[in-house]
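Every protein chain except one is present and positioned as in the full complex.
To keep things simple, chains are lettered A and B as they appear, and every chain counts its residues starting from 1.
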């Protein structure tokens, strides 16, 4: 016992030192999305700001190839990827045509525990629905702005969003420190929600699966099931640009592209379990001149 | 001695604690390659899955700009980069036109100790030769698949490959846990190997060095040496698309581009020590309409 006392004290002190060094402490991921493209130094400036906040931060890119000013696509890409990241992950999305104007800078915490740092311009339209809004705070730029950046009016992505997102992910600040709770609702872009009427499903052509030219809609599996279709059944599809019919055709509903011969169209549920259309080894969008966004709608029924 | 005993015990216990905290433990690199492009959220979904497996994983990108469905180029890019990474590195390559079909999902361990997680569709054609096959296992999707992803048939890159690759790199599973040893040979694309006959070297135009338009072949240094050429000698080069002659010309064999005036063609050994052709400060591929892949072959002889 006489020997054991100092040994136990040493043990406890060693533990305290270890925890204060905290080398395994969990930082949250910081994920960037912009419309800056990759030819520019702007993304690297943002990451430099974040690295300066905490060199141990783990940074990732969602995409920097959002078409310039395309808020809808920014909203879509966030929704496509965010749910695959753990709670606590911080997304900084900068598609910001109104930079320097009166538009608000906000951080939304979703019910799923993800954080979204962004101008309040519609970018949160889809994650607000899919992940739910827990709380929204307006960024207080008096506290949450890169030092000595006050003279810059056109790059809040670097001066406000990257800086605030990095401090949040690194736990330099808590969510409360972002600023006051927002009194106003987050701005949402209007679009046609998925639904079924008269045995016909309808919805929006959310996006073109760019690399392959597949058509991705917002008609989810639960909505689609109401059509009582099984793999191998034929479906009738119509696609409209505003009210103008752009495609009218039929195809097999399969599980994957390989369910039809090469060059043939196929309907399927995509990797987000939403109704989609492809041409096996081809581009449906290119062949039929289909684009995407809130103006593009679709109807689907059993043949 | 009476004092030394507790001191040494404390020393040993401190060491044990340190190693159990394991803050310097080596994770293996996880390197992604796809044909998804960077405009999409798909790569970020894969990385989110991997990050959820282990937030300390080090992730890198080989390229996501493989032309859609181009398995040959996927095979080439793996071969170009893999050897520069240390043993234990895990490569996840997803160029997968047959997703959802009967094609197998495999992990190959090379003799060099690298791991390749991929659909078995020819992607391993070149690394199987250059690095050698140590063992191939078929991914058992009952154990190695993202939870609750069974309804998704079109994104094995996220649900199976990223998930399995991340668990392997993070040592959550061992190679044995991937699944059974493959009873079948890995699929390989046919192509003309490098060789010499009648004082003429022959081989395949593996790839265009895209940014500069240089022609890269699979004629390696050892094969090329049999022509007994020295820097400054002239070579005769013929390039064929299938059997059709597309280029017939002569040029100097140099060490680097600067060995000829701007605008002039030069033959050289590229950074992988393979026979190549460039135009100094120009694009040989654009000027002479040369493409690449198993259908494009080349012959080289001394002038």
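Operating definition for what follows: contacts are C-beta pairs under 8 Å (C-beta built on N, C-alpha and C of every residue); 3 or more make two chains touch, one makes a residue touch a chain.
These numbers were taken from a predicted model, which means no experiment stands behind them.
S.K.: I'm checking contacts with the chain that's been left out. Which of B:199, B:234 or B:255 qualifies?
M.R.: Considering all chains, including the one not shown, the answer is B:255.
S.K.: Footprint of the hidden chain on chain B, which residues?
M.R.: Residue positions of chain B that touch the missing chain: 3-4, 6-7, 10-11, 14-15, 18, 23-24, 26-27, 29, 31, 38, 58, 60-66, 76-78, 80-82, 84-86, 89, 209-212, 221, 255-259, 268-273, 281.
S.K.: Spell out, residue by residue, where the missing chain touches chain A.
M.R.: 2, 5-7, 9-10, 13-14, 17-18, 21-23, 35-49, 51-52, 55, 59, 68-69, 97-101, 151-155, 158-159
Simple rule for what comes next: only the chains that are shown with their structure count from here on.
S.K.: For chain A and chain B, let me know how many angstrom lie between their CA-based centres, rounded off.
M.R.: Inter-chain centre distance comes to 30 Å.
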